[in-house]
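Below is one structure, written out as structure tokens, with a few remarks after it.
Just one protein chain is left out here, and the rest sit where they should.
After this line comes chain A, so read on.
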Amino acid sequence: MDPKQAQLLREIQQLEFVAVELTLFLDTHPGEQEPLNDYNLVTNHLNQLKAHYEKMYGPLAVYGFSPMEYPWRWTDGPWPWETTHY
């Protein structure tokens, strides 16, 4: 995987981790405003990065998650378990 792709993927992983962590926290603290604000902030940034990543390197998800350009690139490798050193 080229270093630029790896760097962008790492940023996506970091932001999505924050989103996962905030999701679990909000599940048991649904009335709290501040973590919800953080969740929205992270979500916006994450969606921007994902859209940029998909434009450059192909889709992160299918099933209608985001529009596709021709040709269908979902079937391109490497798959997550084949990638190392990122």
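As a working rule, contacts are C-beta pairs under 8 Å (C-beta built on N, C-alpha and C of every residue); 3 or more make two chains touch, one makes a residue touch a chain; residues count from 1.
Convention: contacts and distances are computed from a predicted model.
Visitor: Looking only at the UniProt record of the hidden chain, which name from "ABC transporter ATP-binding protein", "Rubrerythrin family protein", "Phosphate transport system permease protein PstA" or "1,2-phenylacetyl-CoA epoxidase subunit A" is the right one?
Guide: "Rubrerythrin family protein"
Visitor: State which residues belonging to chain A touch the missing partner chain.
Guide: The missing chain touches chain A at positions 9-10, 12-13, 16-17, 20-21, 23-25, 27-30, 59-63, 65, 74, 79-81, 83-86.
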